[in-house]
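Have a look at the structure below, then the notes.
What you see is the complex with one protein chain gone and the rest in place.
Going in written order, the chains are labelled A, B, C, D and E, and every chain counts its residues from 1.
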Amino acid sequence: MQTHKAKRVEITIEAVMETRLTNALIKAGVTGFTILPVLGGSGRSGQWSREGQVSRAGGMVSVVCIIRPDRLDGLLDAAFAVVERHIGVVTVTDCEVLRAERF
Amino acid sequence: MQTHKAKRVEITIEAVMETRLTNALIKAGVTGFTILPVLGGSGRSGQWSREGQVSRAGGMVSVVCIIRPDRLDGLLDAAFAVVERHIGVVTVTDCEVLRAERF
Amino acid sequence: MQTHKAKRVEITIEAVMETRLTNALIKAGVTGFTILPVLGGSGRSGQWSREGQVSRAGGMVSVVCIIRPDRLDGLLDAAFAVVERHIGVVTVTDCEVLRAERF
Amino acid sequence: MDGILALAAGNLLSPIILFFALGLLASFARSDLSIPEAIAKGMSIYLLVSIGFKGGVSVSDHGIDSTLLLSLLAGLILSFTIPLIAFALLRTMTRLDVTDAAAVAAHYGSISIVTFVAATSVIGSAGLSSEGYMVAVAAVMEAPAILSALWLIARYGKTGPEMEEGLMREILLNGSIVLLVGSFLIGWITGAEGMDKIAPFIVAPFQGVLCLFLLDMGLVAGRGLREARSVLTPGVFLFGVIMPPIGASLGLVAGLLLGLSTGGVVLFMTLCASASYIAVPAAMRVALPEANPSVYLTLSLGVTFPFNLTLGIPLYLAVASLVTGA
Amino acid sequence: MDGILALAAGNLLSPIILFFALGLLASFARSDLSIPEAIAKGMSIYLLVSIGFKGGVSVSDHGIDSTLLLSLLAGLILSFTIPLIAFALLRTMTRLDVTDAAAVAAHYGSISIVTFVAATSVIGSAGLSSEGYMVAVAAVMEAPAILSALWLIARYGKTGPEMEEGLMREILLNGSIVLLVGSFLIGWITGAEGMDKIAPFIVAPFQGVLCLFLLDMGLVAGRGLREARSVLTPGVFLFGVIMPPIGASLGLVAGLLLGLSTGGVVLFMTLCASASYIAVPAAMRVALPEANPSVYLTLSLGVTFPFNLTLGIPLYLAVASLVTGA
Partner (left out) sequence: MDGILALAAGNLLSPIILFFALGLLASFARSDLSIPEAIAKGMSIYLLVSIGFKGGVSVSDHGIDSTLLLSLLAGLILSFTIPLIAFALLRTMTRLDVTDAAAVAAHYGSISIVTFVAATSVIGSAGLSSEGYMVAVAAVMEAPAILSALWLIARYGKTGPEMEEGLMREILLNGSIVLLVGSFLIGWITGAEGMDKIAPFIVAPFQGVLCLFLLDMGLVAGRGLREARSVLTPGVFLFGVIMPPIGASLGLVAGLLLGLSTGGVVLFMTLCASASYIAVPAAMRVALPEANPSVYLTLSLGVTFPFNLTLGIPLYLAVASLVTGA
């Protein structure tokens, strides 16, 4: 089956920043992303868990964008501007996609 | 530690199609998959979110299969037959696995 | 934008083993991980789903660690010691990260 | 007539409507207020079990009316028929293509259980009662409209619908039908004695839960309207407020022919007037993936649901009272 | 005897059982009906808090019976002992290997709190009451069976169980024990005054929530039965319906020796007859990962739970009434 090279960018960011990030991505011309829930985690700022929480503070989400390789830099710039002062992790992985016309 | 080459296929698909997809995968001889929840997303058909929803329409899940490289084509064919007319994203990533005998 | 090589390790493991795994990771010097919920799946031990479940048995989580390549082996050894007798899947993917100083 | 107007005004200021409005406003103002998916689903399960059970108990109290079977049949026929009318109207009034028009039509042949509940509330406030088996009629009307839509596609569409084996079973056994019918039967079997045991859960908090559920529906409807404004052309919008009274008229005729009580007639009208937003959208995503969900969801949840809730139900009550002389 | 039969029949047609049956049927018919995990957990927390608290208030009302401590001790001993009997039986009746047999045995030494609640309901309908501290007995019986299973493995198995430091604390402090004991103590401390404050939440909706919870258990049990049919060999199935009466007999003897009320005897029998499906499965996944979860979950939730719910409890009530002459 015919596949095409693409980049999978995964941005784990605080839930309170989610809309700011997705707005920035849309502004930067990113046309698709998927948001995954995150249960908990650990990092330099300590361990956390969503269990029993009612505040949106202290929770993260993971935003996944599949993107054509040539648009990667625009996306990373946009994402970085939002993430910069905030905690969070940005990873980029090479991948192949079906139906490249969608990206 | 000894690792082995494998493929990580991630299929993001509408929740109503989940059982159809997993049945097709099982039929195609795929022996293992993991289903991740998806909170929301955006694409050519607009933005969506699971918040407050009661209908299974308008929600997606992500089905992840780790598979031996030689079985990839069978999986993609099976997945594509289900996804074809539906919205959704299929990505393939190279990865390494522990305990290759499991796949 | 400047990126750096890293490894993305994803360990899908039973929910009852989560704390044991994360404790082992922390002991092995892993400083960051993110825990994703899992809805259901299928493998050699059959199909399962979290729907309607009240017991922590019969549910899995996915623990994602982004790590510097040179620390991979330590992580895998620690993870394997926990996973060994249990069901679960460990995958390693090459990736690039922003802000390498964080890892 | 004055009484009816007062009732309509009272209806507009009932907690139920106000909570829906609150949700709508919060969503338009882009508040981050949201109800977790699990809680929304939990409330929906609660409401279905409660009305199913109460309907069953009521049937066990009053015995089966000879009209029960006829009412079910009438519901079945109307659910099959209404989509055809809706489809014709949509093709005339709007520029929706065959697929979108058929998908929308399916929603209007099916029913909205929350609209039904709101109508039960309103006729209760007006001192009327109704046949307990109307809940069963509601259940019977959930699915047939889907078949009509698929037939419309097969007849007028370019590509056929995706008619796999599993689909029909899936539609008939979808969660809301199973809960509604199952609780109805359990209520019927256990009767007043069963009701005594669980009334503090099933009956007492009902109106309050309904308020929260409508808050959630307001939030979801508002989000839908905000994001899908573009699909709401004047023609489409007009359809969303014209179709309910048309459906209600058919329900009125059927209710009168069946000889239902005034309350029963109002409920029948409401069922015909209301549009699905749970079961049918899911079926459409499977069978008609090409149809645009924002069209049917926005119409059903964003236009027709609030129309029925605020103006429709009092109107149906007024007309039914006039006609039956109640 | 007639009264008992009527009670058994009435039990079979109670809302609780019928909702469980609805869940089972929906699941067998592959309906997409499901209760969100968070709602199921929320209901489980509610039920544990409610019965713990009610038990505590009852103890505060009636004072501590001199038999309280003896009952706790008896529960402890039975929870340790029953797995040994179950293990011997399983090794005789079935082809389960040592690991699977020990894992199953642990479940039968422990208890099912929902079965306990259903029994409370049934004895209430029969006009009997029981000692409030039976809730504490239930809590005490949750964990010891796990240790017996691990001992069985260490004694008869090839590979030992995974006995890490954390496990014992984890077992004793698992959520359901903490909630049950904690609410029991709070109920005891706050007594009738505390009960007045929260009775509309803790008492009134209890039966209704129980119905929804049993609907969920039916759905989960049905899914398990559907997917694990193959493990249910005749021998295994037979064990699932023979073991409960055996356990109940031990509970009967203990209850009589302790001089419990008839209702208390029935509850003790039910505790011994029931099998865990929350705490023990989780402990087994940690300590005996090689044991096949479909075996113990299917037996416990798919066979023994419905057996106790439908036939077992009325049987235990009949026997206890006969023996105590109530």
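Methods note: contacts are C-beta pairs under 8 Å (C-beta built on N, C-alpha and C of every residue); 3 or more make two chains touch, one makes a residue touch a chain.
In this text, all values refer to a predicted model and were calculated from it rather than measured experimentally.
Undergrad: So which shown chains sit in contact with the chain we cannot see?
TA: Even though it is not drawn, that chain still touches A, D, E.
Undergrad: Please pick, from E:Y46, E:F213 or E:F268, the residue that touches the omitted chain in the full complex.
TA: If we include the chain that is not displayed, E:Y46 is the one touching it.
Undergrad: Identify the residue among E:H62, E:K197 or E:R229 that touches the chain left out of the display.
TA: Answering carefully, the residue with contact to the hidden chain is E:K197.
Undergrad: Tell me where the left-out chain touches chain A, residue by residue.
TA: 14, 16-17, 19-20, 45-47, 49-58, 85-87
Undergrad: List the residues of chain D that touch the chain left out of this view.
TA: 13-15, 18-19, 22, 25-26, 29-39, 42, 200, 204-209, 211-212, 215
Undergrad: So that we can see where the missing chain sits, which residues of chain E does it touch?
TA: These residues of chain E touch the chain that is not shown: 36-39, 41-42, 45-46, 49, 53, 169-170, 173-175, 178-179, 182-183, 185-186, 189-190, 194, 197-198, 200-202, 204-205.
Here is the rule we use: only the chains that are shown with their structure count from here on.
Undergrad: Name, by label, each chain that touches both members of the pair chain C and chain E.
TA: Chains that touch both chain C and chain E, as defined above, do not exist here.
Undergrad: Which angle of rotation, from 0 to 180°, maps the CA atoms of chain B onto the equivalent atoms of chain C, to the nearest 5?
TA: The two chains, chain B and chain C, differ by a rotation of 120 degrees.
Undergrad: If you tally C-beta pairs in contact for every chain pair, which pair wins? Let me know.
TA: Pair with the most C-beta pairs in contact: D-E.
Undergrad: Taking the mean of the C-alpha atoms as each chain's centre, how many Å separate chain B from chain E?
TA: Distance between chain centres: 38 Å.
Undergrad: When the C-alpha atoms of chain A and chain E are each averaged to a single point, how far apart are the two points in Å?
TA: Inter-chain centre distance comes to 45 Å.
Undergrad: Two or more other chains in contact with one residue: find those residues in chain A.
TA: Residue numbers touching two or more other chains: 36-37, 93-94.
Undergrad: Would you pick out the residues of chain D that each touch at least 2 other chains?
TA: 36-37, 41
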